[in-house]
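With one protein chain removed, the remaining protein chains of the complex are shown where they sit.
Coming up: chain A.
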Amino acid sequence: MPILRADHGACQGYANCVAGASDVYDIDDDGVVVLLKERVPEEERQRVEEAARSCPVSALTVEGG
């Protein structure tokens, strides 16, 4: 099962990930990414990876299999 990781120090609050997968990523009041889920089912991998890759500062990764 894919595991989601976020580098909160790297995040700059672009929110591209939120636009890509708002059920998984959000931005808190301080402008920093929040993971709404830590794992997603395998069939969600492609969609969530796309959202993670849209991060301009590479703060997001999807690991595991």
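Before moving on, here are some points about what is shown:
Quick note on the criterion: a residue touches a chain if its C-beta (ideal position, glycine included) is under 8 Å from a C-beta of that chain, and two chains touch if they have at least 3 such contacts; residues count from 1.
In this section, contacts and distances are computed from a predicted model.
Missing chain, UniProt protein name: "Aromatic ring-hydroxylating dioxygenase subunit alpha", from among "Monovalent cation/H+ antiporter subunit D", "Aromatic ring-hydroxylating dioxygenase subunit alpha", "ABC transporter" or "Sarcosine oxidase delta subunit".
Touch with the chain that is not drawn comes from one residue among A:18, A:40 or A:60, which is A:18. Against the chain not displayed here, chain A makes contact via residues 12-16, 18-19, 22, 27, 29-31, 56.
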